[in-house]
Every structure is written in structure tokens, then in C-alpha cells.
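One structure is given here, and the rest of the page talks about it.
The complex is shown incomplete by one protein chain, all other protein chains being positioned as in the whole.
Up next, chain A:
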Amino acid sequence: MTATISPSPTPKPVEPGAPPPAEEQTSISRWIPAAVILAAWVVVWYFTNGTQTLALPGTSRTDLHDRLTEFQNELLAGRATNPVMQFTNAIADALRSAVEWLQRMVVLPNFPRPVPEIGWLGVVALATYVGLVVASWRIALLVAASFLSFGVLGYWEDSLDLLIITGISVVLAVVIGLPLAVLIGTNRRANQVVTPFLDFMQTMPTFVYLLPIVLFFGIGPSAAVVSTLIYALPPLIRIAGFGIREVSATTVEATDSAGQTYWQRLFKVQVPMARKTIIVGLNQTTLAALSMATLAAFVNGPGLGKPVLAGLRINDVGTAFVPGALIVVMAVMLDRATTAASERAEKVARGGGGDPRVRRGLIIGGGVATLVAIYLSRTYVGLAEFPAYSIGDRVASAVSDGVDWFTGTFGGATEWIKDLITNQFLNRTQALLADSPWWLAFVALAALALVFGGVRALVSTVVCLAGIWYFDLWHDAMITLNMTLVATVLVMVLALVFGVWMARDRRVDLGLRPLLDAGQTIPPFVYLIPVLALFGPSRFTAITAGIVYAAPAAIKLVADGVKGVSPTTIEAGRSTGQTTWQEITKVQLPMARGSLVLATNQGLLYVLAMTVIGGLVGAGALGYDVVYGFARSEAWGKGLAAGITIVLLGVMLDRITRAAADVRRDDGPGPRRAFHLRLPIGPPNN
């Protein structure tokens, strides 16, 4: 069936010859009212600062917070009789037995056997074989190398545990997510209803819902699967839904005219044509699931998160680094394998994919070898239990030594940078935002939203700020907002410098990409200790952690945007003899402006996602409130209020930047469409 349809389900191409009309005038003029508002703000601030800031001491709570806590307490008190909990506990039991069954297959001794059913050799062979069948021999090699690195570095069991949790979560995400994706892809109203829930699931800090999850689903593997699922589900629904929605209307109409039913249209036209986008969604969901590894470990979820937290507990960066790096290895492996698998499926669908006889030979030969390996791993202890190597420990202590040397050598200089940025930049903007009376900051922010994003942004901003005010954490919210804004400015500086550099020099691009991937996937808990050693517990430490996490995404977006600038335009400029600097500032950056706005938007949300990590390293404010609520159940309500406030801040910043992008007429349809997708997702751990 698919062969009769145009096999290219890629989104509509950028309309050719849609030249950006020069809107310099409007974009400059917006800065004038903004400056006026800012000036008026400072004047009023001068007379009123320090009053009505609504500051609440770190360990204090309000009646509202206690009422929210009471809600959790009531759930707890009624847990024996609550029918919903009995239902969720039954689900939890099923999840737990599924995880345990898989663990007995490949990780834990399956009593009375002293070892699992399938030993390490069998597991490696099986995984490699899967890589070979779904993708190519290159991917098979990558898979084999990754699996061997899990064992050689000494984390065989934890790695497989993480794979099991991730695998079950992704399967559930597909089962739950695909029908929802079809729904939002074919029904506009459903899309409007579901989207806010997805926003909420992705921005609500995990620490806030871990306690209720334990209540409903118990401790351990079941809680790990459920919390992972909550965080990993939205990308699939969003992206797959987007893909289905974007299937060309002409194709749908053309096939409709043949008199097809709803289901025929869905399964023979829309889903096949959106297949590539759906796979992208699956890929993003898998990576999001992996990024929950360390958080799941807070409720005894099995996996590589446990050794990372153990390293943090003894303040040993090397101990945390090795399992953290293995999470990156696993992410790269799954990312490349799913991408290659989808490309291969695409090729096969188009009738390519090599000689089927060769392929059959490979599959049969590989299958026999795999079966032999499994048999052997069931028979010999040495092939069942991964041999112990000391290389993991050596890597750990080398990393620790290296970090010690680094912090010892540069500790003084970093202190100086911290004080400079904090005193000259961070404290000043914070004084304006957080020391203003709340009504002043409220009005000023709303006015700025109106200037940059128009009436729509104004409405969202007023609603969000009213919500923030209601939840009694105004002062903390302003401090967090300030840190988020400052960090995003620094992120954008990095994004401009490295993004342009990468776009202009292919070798730089090739060299930096793996580092950027690692920055996005390595659990922040790994680099907390060295960053703390450099900067001490402070807001600047939190900002640094936010930058490490957010800059890669922004840099990639800027690089891709600049690369997308049409070469003809650049050639035209060159022929008039402009300098490189002129080329960058007058042609490449203005033409990539849509990407810059998108990078800013993503930068803001990524930095915001690190708020809770900031609370763990001395940044205080909302991050601390969330951690406090998770650590002490009598303050759970305050943590919930802080979590909702973070969501509201995120929605506000997102709507303002989106509206600002829509006000500009000059960005290509590509980036603007991506806003509705909110790629790439993966805030880690909050």
C-alpha cells in the first residue's frame, strides 16, 4: 500500500523564495518602550525597594502550603481503603513482577541457579544480533562495544537494570502514547486539551511527585517505571501527533476521494506517512527515559542512578563519573540504533536495503551464533558472570585526581569570576526583580510581555504571575526567575560564539557534537561536586550547572540555523566584498533569527529545568523549596507550591518568547513550527 504513496513524509519544505522582509524598524522600535518601562521600574524601585517583597524564610510555610500538605496526609491516612490505590497497587505488582522476571533472566541469580538464565555472553550476543537485524553491522559493533563497556567498567548489573526499566517504560509509553498521538493528530480540540497536560508533565519537578508516586505505586522498580513514564511520555505524544497532523492535506484528500473509511485513512495513509516523525518521537522518549535514571534512584529504582548517588554521598566525583559516563554511552547507543533502524526501515519500504538473500544469510548465521552463545552462557559460570576488571576503579581515581588538580590549580581564579558575575550582574538584576514590591514587579513584567509579545503574551503573563502570587512564593519565584534569565543570557553568548563557529567550520562541528551530546545526557549529579569545589554553594554554582545543561541544545540550534542560511545569499554578499564579520552579523545571524529565538526559548526552559539541582547546591529559592518538600513530608505542600510555581514560570517564559517569535514576520516556517513540537526534550532531573 505504502508504495503507491509518495514515500517522503517529511514536513512541508520551506517555501522557496519567501524572503525575509526587512523588519529592522519594528524590532528596534520595541526596545524603546522596553527601555522606558525599565527606567520607570528603576525609578519606582528606588523609592520602594525592600517593602512588600513577600519574602518567606527558607524553612517557613504558609497556611496554603499546610493545606496542600494536608491533602497528601489524607491520601496517606486512607491508603488502606482507597480504591484508586488498590487499583494502582495492582498495577505496581504487575510492573514489579515484570521487572523481576526480566532481572532473573539477565541480571540476578534465578534461584536455585547461581546465575541468571542468560549470562553476559548470551546477553551481549543477543543485543548485537538485534542491532544487526534492525540496523546494520556498524550499529551491531556499537551495541557490542557498549555492552562490553558496561561490564568491563564494573557496572554490568546496574546497566542492565537501567535498560530493563527504560525498556518497560518505553513500551508502556508507546502503548499509552500512540493512541493519544493519533487523537491529537486528528482532532484539533483534543490537541488543545492534551497540550497543557503535556506541558505540566514535562516541567513539573520530579521531586514533587515522587512522594505521591510511592504512595500509589510503592517503592523500587514500580515507582521507577511510573516516574520515568510520566516524564518520557510527552515527547512521543507531541512529536508523533505533530507528524500525523502534518501529513499533507492533499494526500489525505486524494485518498479520501477513493472513499476510504476513517480507519483506512489512519492506518494506510496518516500513520505510514508520519512514520519517520513517530520514530523521532520514540527516540526522544527513550532519551528522556534515560535522563530519569538518577531520579528514580531516589526511590530505590534499580539502575545506574544508584552508583551515581553513592558517589555523591561520599563526595567522590570519580565514583559518580563512571556510571554517569555509562548512562551517556547507553544514550548514544540507543539514539544511534533507533535512528539507524528507522533509516533502514525507510530504505526497505522504498524497496532498498540490499540483497534479501545476503540479508537472510546474515540473519540465519547471526541467529545460530547467538543461540550458541546463549547456550554457553547458560552452561559456564565464567560466561555467565561478567569477570571483574579493575579498570573502572582506575578510571574513577584518575578522574578524581584530575578534578582535584583542576580545582586546586584554578580555584582562586574561579572564585574571582564568581564574585565578579555575582556582584556586577546577578545581584543587581536580583535587587530589581526580587526587592521590588510584588505589585511593581508584576506590573513591570506584564508591561514588558506586552511590548515583546503583544496582547496574547500579556494575558498569559498576567495569568501566570497571578498564579505565582497565589502560591505564596513570590520572592523565591523572582530570585529563580532572575537566575534563569542571567543563565540564559550566558547560554546565548556561548550559543552565538560556538554555534556560528560550528556552522562555519565543519571540523569544529564534528569535534564539538559528541561533547554537546554528553553535556545533555550526563546526569548533573556527576558534575555537581567539581562545580561545588570550584564555586562553593552559591547561586553562581547553580547557574553554571544550568549552563552545562542548556548550552548544548542552544548551540546546536544556532549552528543548524546558521547552516540553513542559503549559500546563494552568502555568495551574493561575498561578491560585494564584505568581511567575515560583516557576513556573520549582517547576513548569517539576521537570517537565522528564527533559530536564535527558538534557541533562547529552549535555553530558558532548559535552565529552568535545572532549578531543583540549583536548590541542592546553595541557590536557595524555588529549587530549595522543592528539595525541602521532598525531604520533609510536613513541608510537602510547600514543595508542591514551588513545583507549580516553576511550571507557571516556564509557561510564562515559553509563551512570551513564542509570541515574540510570532510577532516577527521574518523567521522561516521551520523554526516556528518547531515551537509547536518543543524538540529536543530531555530536562533531566528535577
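Just so we're on the same page, a contact is a pair of C-beta atoms (placed from the backbone, for glycine too) under 8 Å apart; a residue touches a chain by one contact, two chains touch by 3 or more; residues count from 1.
Note that contacts and distances are computed from a predicted model.
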Which choice in "Glycine/betaine ABC transporter substrate-binding protein", "Cytochrome c domain-containing protein", "Sulfur oxidation protein SoxY" or "Spermidine/putrescine transport system permease protein" gives the name that UniProt lists for the one chain left out? "Glycine/betaine ABC transporter substrate-binding protein"
Omitted-chain contact residue, chosen from A:I37, A:L68, A:V115 or A:L432: A:V115
Which of A:A94, A:A369 or A:V455 contacts the chain that the document leaves out: A:A369
For a quick check of understanding: of A:G620, A:G637 or A:G650, which residue touches the chain that isn't displayed? A:G620
Among A:V214, A:V269 or A:V500, choose the residue that contacts the chain missing from this document, as touch is defined above. A:V214
With the missing chain put back, which residues of chain A would touch it? List them for me. 57-60, 73, 76-77, 79-80, 111-115, 121, 125, 137, 210-211, 214-215, 218-220, 297-300, 306, 309, 312-316, 319, 354-355, 357-358, 361-362, 365-366, 368-369, 372-373, 376, 378-384, 411, 418-419, 422-423, 426-427, 528-529, 532-533, 536-540, 614-620, 623-624, 627-628, 630-635
